[in-house]
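Right after this comes chain A.
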Amino acid sequence: MSGEEKIVAQILERYPFLEGKITIQRRQRIIMPPLSREKFEDVFKYVVDEVGFHRFHLVIGVDDGEDLGFIYALSNEENIVLLLKQKAPKELPYIKSVCSVFPNALWHERELVDLFGAQVEDLPPGPTYPLPDGWPAGNYPMRKEWKVEYFDKETMTYNPPAEKTPETASDDKAKEAAK
Partner candidate 1 sequence: MSDNSKRITIPIGPQHPALKEPGCFTITLEGEKVVNAVVGVGYNHRGLEKACESRTYIQDLYIIERVCGICSHTHSTAFCQGVEELVGVEISPRAKFIRVIMAELERLHSHLLWLGVAAHEIGFDTLFMYSWRDRELVLDMLAMLGGNRVNYGINTLGGVRRDITPEMKELIHKTLNIVEEQNKYYIDLALHETTLAARLSGIGKLSHEDAIKYGAVGPVARASMVKDDIRVSEPYAAYDQIPVKVVTDDHCDVFGRAVVRVLEIMESISMIRFALDNMPDGDLAVKFPRKVPAGEVFSRTEAPRGEDTHYIRGNGTDKPDRVRVRAASEANWHGMQHMLEGDYLADVPIIIAAIDPCYSCTDRAFIVKDLDHGDQRVWDWQSLKRYSVDWYKKRGFDASKIKLAERRI
Partner candidate 2 sequence: MKKGPGKIAGFALEHVFKKPATIQYPFGKLKLEESYRGKIEYDAETCIGCNICARDCPAGAIKVVNVGTKEEKSFQCRLDVGHCIFCAQCVDSCPKKCLHFSPNIELAAFSRDNLKVTM
Partner candidate 3 sequence: MLMALFNIVIFPGLLFLGIYALFFAFLDRKLYARLQNRVGPPWFQPLADFCKLLGKETIIPQGADRRVFVSLPVFALAAVTTAFIYVPIWSVNSLFPFEGDLIVVLYLLTIPTLCFFLGGWYSTSLYATIGAVRALTQLFSYEVPLFMAMLAPAILAETWSISGISAYYAEHPLYILINIPAFLVAMVACQGKLERVPFDLPEAETEIVSGTFVEYSGRLFAIFKMAIDCELVVVSALIAAIFLPFHAANPWLGFLYFIIKTVIILILLCLFRASMARVRIEQMLMFCWKILTPLAIIQIIINLLVRGALA
């Protein structure tokens, strides 16, 4: 039994509901399924304290359409990388900060706040990162629906085109026909 399989077995023993959802992608890579917040906090604590994943690499934010995903990359002594995933609905993306366990998560979590609009609880106060001052509130550039084309750098405003109502759409068609 390889080191990866042992770890998966250890996690499955504690959390049987993950059966069949954990994949060993290749040597030194274990990928966990996306978990909701409550389950994630529990699994995270267990993995860090008892399975021995004590090195934190980074947290990756992803836009999954309906949800926002947060992928925590951890590794252990044998350099096995575990990708722990958490998901939160886009409207209320509340997650809990892991800064108290891993101080090097600070900048990564600030990045989630700025770029994805995640609401990170217990995040230590400090400057925003990495967006500039005067960035319009409510604009989260790494979300899929946010398009670079609609952003005006001079005025720092985001102007998406008005959504096409049936009337304007028919107008457009009429114009095209006239051409």
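Note that in this section contacts are C-beta pairs under 8 Å (C-beta built on N, C-alpha and C of every residue); 3 or more make two chains touch, one makes a residue touch a chain; residues count from 1.
For anyone wondering why these and not others, all candidates are chains of the complex that A comes from, given by their letters.
Bear in mind the structure is a predicted one, so any value in this text is a computation, not a measurement.
Here chain A appears alone, and the candidate among 1, 2 or 3 that touches it in the complex is 1. For chain A in complex with candidate 1, the touching residues are 25-26, 28-29, 31, 54-58, 60-63, 71, 73, 79, 81, 83, 102-104, 106-107, 126-134, 141-142, 148, 153, 156.
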